[in-house]
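Excluded from the complex is one protein chain; the other protein chains are retained at their positions.
Letters are used for the chains, namely A and B, taken in the order the chains are written, and counting of residues starts over at 1 for each.
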Amino acid sequence: MNLSDYYAITPLVFLVCWAIFLLLVDLWIPAGRKGITALLSAAGLLIALVLVLRSGEQVLTAFEGSVVVDGFSVFLSVLFLVSALAGIALAHDYLQRLGLERGEYYPLLLISTSGMMLMTYAYDLIEVFLALELLSIPLYILAGFSRLNLESEEASLKYFLLGAFSSGFVLYGVGLVFAATGYTDFPGIAKAAQNGSLNPTLFLIGAGLVLTGFGFKSALVPFHMWSPDVYQGAPSPVTAFMSVGAKAAGFAALLRVFVVVFPGMSVNLTPLLWALAALTMFVGNIVALVQSNIKRLLAYSSIAHSGYLLMAFVPYGNASVRSDAIAGMLFYLAAYCLTTFGAWAVVIALEKAEGKGLELEDYAGLGHRYPFLAATMTIFLLSFTGVPLTLGFWGKFYLFSTAVEGGFWQLALIGLLTSLISAYYYLRVVVIMYMRPGTPQVQRNFWPLLTSGVGALAVVILGIAPGVLLNLAVSALLKGL
Amino acid sequence: MIFLEKNIADPLLNLAPLVILFPLLGLAINLLLGRRLGEKGAGVVASLASGSSFVISLLLTLSLQAHPQAFTLPLFQWISIGSLSVSWDMRVDTLSTTMMLVVSGVGTLIHVYAIGYMYNDVHHQGDVGRYRRFFVFFNLFIAAMMLLVSANNYLVLFVGWEGVGLCSYLLIGFWFEKGKDGIGNARAAQKAFVVNRIGDFGLLIALFMMFWWFGSLEFERVFNAARSLAPAQQGVLLAMTLFMLMGVAGKSAQLPLYVWLPDAMAGPTPVSALIHAATMVTAGVYLIARSQPLFALAPAAQGVICWVGALTALLAATIAVGQMDIKKVLAYSTISQLGFMVAAVGMGAITAGMFHLITHAFFKALLFLAAGSVIMGMEGANTVAHHHAGNPEEEIDPQDMRNMGGLQKRMPLTYGVYLVGALALAGIAPLAGFFSKDEILVSLWDYSLPIFLLLLLTSFLTAFYMGRQVLMVFAGKARSQAAQQASESPKVITIPLLILAVLSLLGGLINLPGVATLEKWLEHTVAMPEAGHFSPAIALSSTLLALLGLALAWVLYGYRSLAKLQQSDPLANYLGVIFHAVQNQWWIDSLYQRVFVIPYRYISHEVLAQWFDQETIDTMAHDLGRWNQWFARVLSYLQNGFVRTYGLVVLLGVVVMLAFLATR
Partner (left out) sequence: MLNEYYPLVVISMIAIALGFFVVLLGSILGPRRPTQHKGQPYESGMIPYGPGTRRISVRYYLVAVLFILFDIEVVFFLPWAVAFRKLGVSGFILMVIFAVILEIAFVYAWKKGALEWE
């Protein structure tokens, strides 16, 4: 362990230090002026962003190979940092409005972000587990941030219990993999898997258990049960952050671990991923049809998007498709991030205290009263649906074409049909916004409006010229690929 | 990102993206800050944006002067799917800079004019707030046109092409709640858009064919691939070029798709000027000029284009003879002149066509803007008369030439510039129109005699209807109170008119016979067949014909000028039914209405909308939806809110997974 190890993970170290520092500073910031904490944390995230981008394309290895910084981790780290920035932008006014203004929100968000970043650096199963816990525990607390609200508490407790449950699976899986191969670091396990010097059954079961844990974080069916309740109960900015950050972190781990460690096992794991992807797309989209609460609707939609993402990953064992799959998934995650935050910004603008203003009916008349919000929301919903000329279209296009390229056209067909179903519930919101009379009440705060405006602009501009983002995603390669 | 290419001939060329960015910047400023800028501020910003674009175009031209080979500036990779890879490049060569100069130069003058004109118009129409919107659309128009002419591949060109179509829709329907029955203007806008879409459809098919056969949409690659393909697949090239012609016919208002352009005058006058002179309609001519290597490989298509152009020219000229609306005469004259250009570029005389495009931009912008000045004078007087005399007479149509007359004294400056424009259009030496029209005629003399004769006849008619118009509007006595009290327009309107008048006077200089500046300039980009040489015989005969037309007009309308308000046209006495036909545009519009529009509406409404969509498709969709909803309810029973259930589901999932894995 020497200084160059720390050099590799400077952004992470900085972010954690900054979070702890903020926790301390916040004690002396009087209530009602927590905007200072928000600004300080945003500044910290920006500095971390600069530090992340500083390393550029080079590949760094640190801590005896248990940490790797490559294009993949840089891309996702940027995604996480941007998510955290959006999470802060959405939070301040919201917390004030709902009487939840406490400074702890920001350090917790920062720590969770650093856990997500660690997830992208991790090159050792122990490290993966550490990252998983580091990102989850602050989220458990954040989900219950609205302390006096029973739903929020319930969400927090459910998330915690089921999260602990799934962490147990991951840990057990790590243990079994270690038992089967004698290694916890990725290259070691991969080497053992190649040599055949392992117990295949134990190894496979270990892989399955690890997959369970990641599936829980990314809300894959049947490990998704927590997400609608938690998404609904948690404060909206937290939900927005969680639905992007935690999901992306889960997929980051899945990508890294499966591509580096389990490529040889793809014969056995691919059918499993196939079934999970199909099930997730199916259940997510179907159940979303009958939701009348916008937060639950977005929760199920987020489940469905996990399904699309996983679909592209099914042919991961096929070396010629693998890099396409990763690029497609990164592209989709970025598209999903922009769209989700924009949509949640609109939700937050409409949300009132005590969980009011969240029913779909509350959106009636938005198109006439607040054309800007309604227009941006329409853009996001169209992008979720995957209508051409939005970013979501290209995202789905790349995912589906990867699945077809890998020979899983049936899966792509399921994806296509289920996204057809999704058009129903997404467009229903648009219909309600524009065609039903109503007098929605909107809080017009600067930062949420900015978030939704920037999101809409990005979704449209990048939807017209997706090449820029795609080039970034393609060049964000995994080490050793 | 923009300044990627470092080792290019001239750093000035790096400025190329600014020709598009400046109008967009103006647009953004007006959109975001327009309210703070105040009235007129918006117009100034927009004019400055367009003017800056012109300055950049000038710089690019100067830079090309030194090393005239075409230059491409790659901006970014736009689309890459499978084998289709389209990058967003800018092409700067002599042809595109020529277009840029015309578009931004004439465009800027129209912008300046519009500052004054629209100020009056919005007050007259009673919605001051739309002043800003107008300039936003105007700048968007310029930007789209710049995009079109600076494209390096057909797809980017198509984006500009569509952008221009969109802007024309927005601007023609600018007063969308006005016009006949309150939807007349909206109808006109819709018509323009739909007719244009028909043309665009053809162009799109041409693009698909290009991609299918050549695997690329980039100009150079397409041309090279076409050259190697041409001997084997003559039919493909013919189909491709004819589909392209369909696009041209839509945008440049040629037979059979010209019908939108006369209606397009529903927009405010500066819009008409912009559409008819500098932008929009020139796009089709530009497309043919740009694709000249393709057309050269399909001689049959060239013949078709030539005939289309010539017939359009003649038909439109005959219609123009019978129109009473000051702007409608000009609109049909535009179609007629576009026919000249299309015929010229169609047969490969690119220089002649482009030359006419430029001079036409000058004098047609001049004529439209001067006509706008006339209308403004009439409108102003009309309103004043209205207010003072307490409604002594019905409010008259300020665009109907029968209500004018004698404006020569009331609006001397407008009269002067109008005369210059009319003579230039009529092709009287030595004004701009003479040289360019003559060059087209010379080229056609070598190409095809019948077409030459058609266009010669058109020149005669052109002179006649322009003479008729000038005499009806300016000569004689005022036939209405408004015409009596009309007053000259303010400076912001007359100065652009004067500049354009000077350009119309001297425009011929850019390609004088023997010197051929424009030809040498364009030769760097477009390979041209031997151009026709100046022929005194042709020049003389066309000038004589033009003078004859003017003389005839004077005999009919000047010698005994119209006296009364509702006097019938003297021509009607001589021509009878034919004049009636001409006045009604040979009933082509109503023919289209009967043959296409009504059956189409019937099919779409009764068959497709009612039976197929509402009954068949909707039933299927509803059943599917109901089934899905039922399924969703079943699934959501599982979501009962108890952690124990959730845990159990997770556990079951894990058990099934592990059972699957353990048995492998």
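Definition applied: a contact is a pair of C-beta atoms (placed from the backbone, for glycine too) under 8 Å apart; a residue touches a chain by one contact, two chains touch by 3 or more.
Please read all numbers here as calculations on a predicted model, not as lab measurements.
K.L.:
Could you tell which one of A:N199, A:Q410, A:Q441 or A:S475 touches the chain left off the display?
P.N.:
Per the contact definition at the top, the residue touching the missing chain is A:N199.
K.L.:
Name every residue on chain A in touch with the hidden partner chain.
P.N.:
Those residues of chain A that touch the unshown chain are 1, 20, 23-24, 27, 199.
Throughout what follows, only the chains that are shown with their structure count from here on.
K.L.:
Residues of chain A touching chain B in their complex?
P.N.:
Residue positions touching the partner: 157-158, 161-162, 165-166, 169, 201, 204-205, 207-209, 211-212, 216, 222-223, 225-226, 228-229, 268, 271-272, 283, 286-290, 397, 421, 424, 465-468, 470-471.
K.L.:
Hey, which residues of chain B end up touching chain A in the complex?
P.N.:
Residue positions touching the partner: 76-81, 88, 625, 628-629, 631-633, 635-636, 638-639, 641, 643, 645-647, 649-650, 652-654, 657-658, 660-662, 664.
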